[in-house]
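Entry: subunit A
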Amino acid sequence: MGESLVLNLLLWLPVVGTVLLLVIRGNASLARVITLGVMMLQLIMAVWLYARFDAGVTGLQFATSLPWIPQWGVSYLIGLDGFNILLVALTAFLGPLVVLGAHRSIEKDVTLFHAMVLLLQFAMMGAFVAQDLFLFYLFWEAMLIPMFLIIGIWGGSRRIYATVKFFLYTAFGSILMLAALIYLVQSLAQTGGITSFAFADLYRARLPLPAQTILLGAFALSFAIKVPMVPLHTWLPDAHVEAPTAGSVILAGVLLKMGTYGFMKLGFPLFPDAARLFTPALMTLAVISIVYGACLALVQTDIKKIIAYSSISHLGYVMLGLLSLELVGIQGAIIQMVSHGLVAAGLFLLVGMIYERCHTRELSDYGGLARLLPVFSVFFMIFTLASVGLPTTSGFTGEFLALLGAFTAAWPLHVAGQSYPLILSIVAVLGVILGALYMLRFALTFLFGAVNAPHQPLSDLSLRERGILGALVIVIFALGLFPDSVMAKTENAARAYRGLVTTSRLPEQLNSGPELVP
Partner candidate 1 sequence: MDRVQFLLGLSIALFSLGLLGLVIRRNALVMLMCMELMLNGVNLSLVTFSQRHADAGGAVLVFLVFIVATAEIALAIPIVLLLVKHTRSMDIGRYTDLKG
Partner candidate 2 sequence: MGLLALVSAALMLFLRQPMRVALALITTMIALGGIYGLLGVHFIAAFQVLIYVGAVMVFIVYVIMLLELRDAEGSRRFSSWRIPGLVVFGLLVTVFGVSVWRNGTGAFTGGSAAPFSLTQFSAEFLSRYWLVFELTSVFLVAAIVAALAVIKVSRRVDG
Partner candidate 3 sequence: MPSPDALIAMMPEHFLLVGIIVLILLEVVSLSARAALWVAILAVSAAAGAAIFLAQAGFAPSAPFPGLLSVTPAIFMAKGALLALAVPVLLMSRSEFKDGEFSILLLSSLYGLCLLPSSDSFLVMFIGLELLSVPVYALVLLAFRRPQSAEAAFKYLVLSGAASATFLMGVSLLYGATGSMNVETFAQVLSASDMMSRAATVLIVVALFLKAAIVPFHAWAPDAYEGASVPVTAYMATLIKGAVLLAAVRVFGVVNVSGPVADLLLVLPLVSIVWGNLAAIRQNSFRRMIAYSSIAHAGYLFYAFLGAGDSRQSAVVFYVVAYSVVNLLAFALVPENTRDDERDSLDNFRGLYRRDPLAAGLIGIAMLSLAGLPPFPGFVAKFLVFRNVFAAGHTTYAVLGLIGSYIGIYFYLRVLVLMFMSADDAEPAGSRASSLARMAGVLCIGATALLAIMPGWVIARF
């Protein structure tokens, strides 16, 4: 009981922080200190939880379950398992970095900004730890609001367009998900006789294939928008470009993971038969995302857009890994999620730092920064290479395992005469080339060549900035070099996921659909 209290504290601390901020009102530096303090506390608790998390246990740990809306079977059910432990840790880890990173860039309405960051943190954390569909949906939607304000108030010149687009796009998916989840719970109540929103109960719902298909469609739409998968991605570049650095970091670092997490925790396990039926289609989309995102990143002239499109590409690998239903691929996908969170966050922070100095995001306005800002460039290079997926960085671990999983899953099918998944995984591997192409083009123009930057002379990174990036770099290398202990924590979840998705849950008499993935 005492331990689950820590998780509750971790979750609710930002709310306390927000209230504090609202009470003090107006004092900018105090607001920063409070927010940072909350984030640090959260990080400490997350580290503690991570350390105490028992990799050998399959079910929930640190769980709290309280009835909340008993009439509908809704409960306040939170807990950690292998699915979310890493993402919770990632969220907690990025928190202080975001606050520190925004230290100089946010000058207007500092208190409100920090309140929004805290609320966003709360909502994201909540979505990860929620083990009840209603609760999850609540947090899932609640996330939009602070993000909407963060982009809309502190964003760039087209911020309103971007933020409304972001909001409406993601809300559209959510509304269908809402419909689907109500339907799901209703049918569970009618066929299974239990009225419950708890994931564990919903995993027992048996639905005929057409229903599964439609419901998965609704969930998948919502998640795919969040991921985002091509062709539902156009909100992302706009949102990223207009968002302030902190917004971009959170968006890329954590928010996008919501989509893939949703697929992993809900979309596929809830509707396994439909998921397997649609695996080829979804894999196609994932691969298209990989290639499409990379191609578009190649021709962007706005530095934030490059990273934005690269996110689309990178999350394609996550989807691919998840869809492989191979342990290796699933683990790879999980690591890739975390890795992308770290790398994209780092890149956005770097871009933010340079933007603070030069006030332009046009790639062509820059050149030869390696000469002007050596430390900056070293960090930039590290993050670029991690993004490219160079071995020893986390990007490699994720991409390699995800691709390995996809390939391993596709090969037997190829041998059995069904070559399409294999072709997809080969194309995905080729996507690695494009990854190098666009990131290095970026680095080339940005860092090398004749010195060219507005607002010279530039000061190199301050100690604060070095600290932020250094922390990220350490974790990136740690994940690249020693992923084992991390993956041990998620191994059970990966197994559980595979078990759920590979077991048919059609109503009893129809339980003989074609097995698409062995």
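A quick word on the picks: all candidates are chains of the complex that A comes from, given by their letters.
Quick notes on this one:
The rule is simple: a residue touches a chain if its C-beta (ideal position, glycine included) is under 8 Å from a C-beta of that chain, and two chains touch if they have at least 3 such contacts; residues count from 1.
All values derive from a computational prediction rather than experimental measurement.
Subunit A shares a touch in this complex with candidate 3, selected from 1, 2 or 3. Taken together, the subunit A residues at the contact with candidate 3 in this complex read 67-72, 74, 109, 112, 134, 137-142, 144-145, 148-149, 152-153, 159-160, 163-164, 167-168, 171-172, 175-176, 178-179, 182-183, 185-186.
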